[in-house]
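Of the protein chains in this complex, one is absent; all others appear in place.
So that you can tell them apart, the chains are marked A and B in the order they are listed, and the count of residues begins at 1 in each.
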Amino acid sequence: MKSKKALAIVSLTLALAMTGCSSKTSPEPNHSSGSAKEPIEATGTGNGNDIIEVSTVSPSDPYLKFDEGESFDKNSVYDAYEKDVGVKITNKWVTDISQFKERVKIAIASNDLPDFLPVNATQLKELTEADMIMDLTEIYDQHATEETKKFLTMDGGMQMKTAMIDGKMMGIPSSYNPFNYQFLFVRTDWLKELGLPEPKTMDDFLKIAEAFKAKNPGGTKEAFGIAVSKSPFSIETGVTGLRAFLNGYHAYENIWMEDGNGGLMNSDIQPEMKQALAALQDMFKKGLIDPEFSVKDTEKAAELIYDGSIGMVFGASWTPAQLAKGAVKDGKVVQEWGVFPIPSIDNKPTLNQIGLGVDEYYVISKQAKHPEGVIRLLNQWIVADNHPTEEQKVYGYGKDRVEKGNNYWLLNPLRVGKQFDNNGEILPKAIENKDESILETADQKTRYARAMQYVKGDTNMWWEYLISGPHGAFSYVPEIQKNKQYLQNKFYGAPTPTMADRQEILTKKRDEIFIKIMMNQVSVDEFDKFVAEWKKLGGDEITKEVNEWYKSLK
Amino acid sequence: MVMKPSFGRRAFLVSNLLFLVFISLLCLMPIIHILAISFSSGSAAAAGKVALWPVEFTTAAYDNVFGKPEYLRAFGVSIERVVAGTALSMLLTIVTAYPLSKDRNAFRLRTVYAWIFVFTILFNGGLIPTYLTIKSLGLIDSLGALVLPTAINVFNVILLLNFYRNLPKELEDASRIDGAGHFATLWKIYVPLSLPALATTGLFTMVGHWNSWFDGMLYMNHPENYPLQTFLQTVIIKMDFRFIKSENVELMLQLSDRTSRAAQIFVAAFPILIVYPFLQRFFIKGIVMGSVKE
Partner (left out) sequence: MNSLTRMWKKEWPLHLMLLPGLALIIIFSYIPMTGIMMAFQKYVPNKGLFGSPFIGWRNFQLLMDYPDIGRIFFNTVYIAVMKIVAGLFVPITIAILLNELRREWMKRTFQTLVYLPHFLSWVLLSGILVDILSPSSGILNQLLGWFGMKPIFFLGDNNWFPYVMVVSDVWKEFGFGTIVYLAALTGINPTLYEAAEMDGAGRWKQTLHVTLPGMMPIIVLMLTLNIGNVLNAGFDQIFNLYSAPVYESADIIDTFVYRMGIQQAQFGFATAVGLLKSVVSFIFISVSYVLAYRLANYRIF
């Protein structure tokens, strides 16, 4: 009798287990029926059309500060989209920005996509192959406005091309301006103090580094020439890296470049790289680089900049925002910095290595009922971000339409940026002449206002002046642009099969050898061994695949 | 009984004390260092100037954490989670460890059962299947997602069953002769005599619940439901510099990593730190033997 009861219990547990199992594979019926009902209930407040609903997922950002009574469920930006273009936005989930990509990965793996979401190139390919996302070619063609189409092909269609798989448009490129260059930042007060010239060539650069080391103008325990952190070649190291230094030697970190025979080759194994590494080793031997750099992350390496041990660093245009932590103290500027283009080792100009300006794509799920709603959101964003009417300022600032640092632009679920900006032409001029009239974009207006605050004596905005002001980082951009002093990675899209399996070991070996060479633990000739190893460990295979891909483009 | 300790004994006691003072300082120094950082200005901390005393004293880092209205709510979720999670978990642990502590004559399938439990420490299905299971049970956005999957902590069960086994058999026999069933024996004999072990496993459970943040991130679809540790993760922004767009530059400047991370440690750890001294009162020596003598 009793064993029967036990049996019943066991089978009950099992049954429970089975339901857990089976409902796993079926796509949550509750949700879809729920979302189908709601639009009917909604009374159209828009332009006479029915309100359509699209779902998405959002990262919550600590710098997004909601106005009283607003949240991701209900806020003035979503209301504006509903009112202006008749699209009601709902979030399937909201998660912290730090975990957003992880959650997207999980959402994809569990086949639980919202109507639209941002994904990376690998996921774009994976989703296309799994037939989980829509071909947008026609929908985009029908519903995107002329302005949108022009906006997203400003660069001649390059970024748009990366979103095409087999001739079909599978995603909307979340584009931005790829022309983000690196610069050399130098303590100009020290240059003056020591009577040194501005760094025009690599030679000047070295002399300055040596002088800073020997004279120690900061008066610290030990001075160094240039600030370097533990992953100097990684693209993620925006400041305290050495990619710019490599570029000065015409060497480039892991990009695919033309080999002169109509094919592509990888930059990591070119002879210029060896020369650059030899130069770094030389600098290390002379004590121009902190011997402990290999264990310090950017924040740790920057300590030596803040405390006055180091007066030179390579970095992106926004580097002054990092430098400000040490340069401005108690309302006074205590370190003066200048920006310079990356010097070159010879008479050929330095080419800045840059990416494509698109790493993410907005894709639309096959299950989406109203894909056109997504395109409407896109159209509206481009209008509201670039030339908002007074009314449309709600998209950037919330319902009171005034800038108060709440970063409401983060609430817009679908954002694309300009593929070009003319900040370099406009801002330095405008700031120098205090001429507001030539400003074009919202971004320029904000930056101008910040720089003006500095001019008026607010040292908190010191950094913006060094970015946007005359002789700021942006002021060098038009020249670089005009003379095409940049080198763009020729490979884009999802990694090739061998890349997916082998890129990790190639990068690991590279970092290991390069940094050991730098630190003078092994001789520069190890580079040649590395090249041979690189080829053997999958580099040759990858080169073959990349070239096949390259040919297929033509 | 009062004997004068020998010289060797006294030498030992003194050096033992000195040694323990030394290692306690070793443990305390970094904490003081972090505390000092949390009360220092961002620039002093960034330049690495702070040692064991705040430089340019400020409470800005704490204002940043406490200044958010979400803080109290997240604190509430955490308390709820710790209380519900610990209560449930302890109840289950107490009950589960009991049959497994029997020897094979008293409970023939015990070893099979024990392995069924131990197996789950070693093998797991990974993120996706676990997520799918929790989702299909409708636990997303509920306290259940934080409390149920970890309710049975096999490590704690094993620990407790080992303590159970060390209880004198006479007590149990006596209780059985009095006609008490398994449940009554467990409740009246085992539980009161296992207080040190229960305090230990209870502490582990509480600390585990208090410290875990990833499940909150994973199973909560609305940030309003984040427990404290998950919420605190969101206070510190880690920027992905590859995707830095010109609009984000200002955010970069607000990123005063070090002080807020230090403050976070204290805000997050303080409530749980005071739990331990409180639980120490249950570490009573001779609790078991005392009861035998009675």
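Methods note: contacts are C-beta pairs under 8 Å (C-beta built on N, C-alpha and C of every residue); 3 or more make two chains touch, one makes a residue touch a chain.
Predicted model, so just to flag it, every value in this text is computed and none were measured.
If you put the missing chain back into the full complex, which of the shown chains would it touch?
A, B
Out of B:V55, B:I79 or B:L92, point to the residue that touches the absent chain in the complete complex.
Hidden-chain contact among the options goes to B:L92.
With respect to the chain omitted from the figure, which of A:L64, A:A109, A:A214 or A:A278 is a touching residue?
In the full complex, the listed residue that touches the missing chain is A:A109.
Which one touches the absent chain: B:A47, B:A61, B:A74 or B:L100?
Of the candidates B:A47, B:A61, B:A74 or B:L100, B:L100 is in touch with the missing chain.
Go through chain A and note every residue touching the omitted chain.
Within chain A, the residues touching the omitted chain are 2-3, 6, 9, 13, 16-17, 20-21, 24-25, 105, 108-111, 122-123, 126, 129-132, 221-222, 230-231, 291-292, 294-296, 299-300, 495, 499-501, 503-505, 507-508, 511-512, 514-516, 519, 521, 537.
Considering the whole complex rather than only what is displayed, give the residues of chain B touching the chain that is not shown.
9, 12-13, 16-17, 19-20, 23-24, 26-28, 30-31, 33-34, 48, 92, 95-96, 98-100, 102-103, 106-111, 113-114, 116-130, 132-134, 137, 148-149, 151-152, 154-155, 157-159, 161-163, 165-166, 181-183, 186, 196-197, 199-200, 203-204, 207, 211, 258, 261-262, 265, 268-269, 272-273, 276-277, 280, 283-289
Following the convention adopted for this analysis, only the chains that are shown with their structure count from here on.
Which whole number of Å gives the spacing of the CA centres of chain A and chain B?
Whole-Å distance between the two chain centres: 38.
Please give the residue numbers of chain A that touch chain B in the complex, ascending.
19-20, 23-24, 28, 60-63, 71-72, 91-99, 102-103, 106, 109-110, 112, 176-177, 235-238, 299-300, 302-303, 306-307, 316-318, 321-322, 324-326, 329, 359-360, 407, 409, 417, 421, 423, 443, 463, 467
Would you mind writing out the residues of chain B in touch with chain A in their complex?
Residues 42-43, 46-49, 127-129, 131-133, 135-137, 217-218, 220-224, 230, 233-238, 240-247, 249-254, 256-258.
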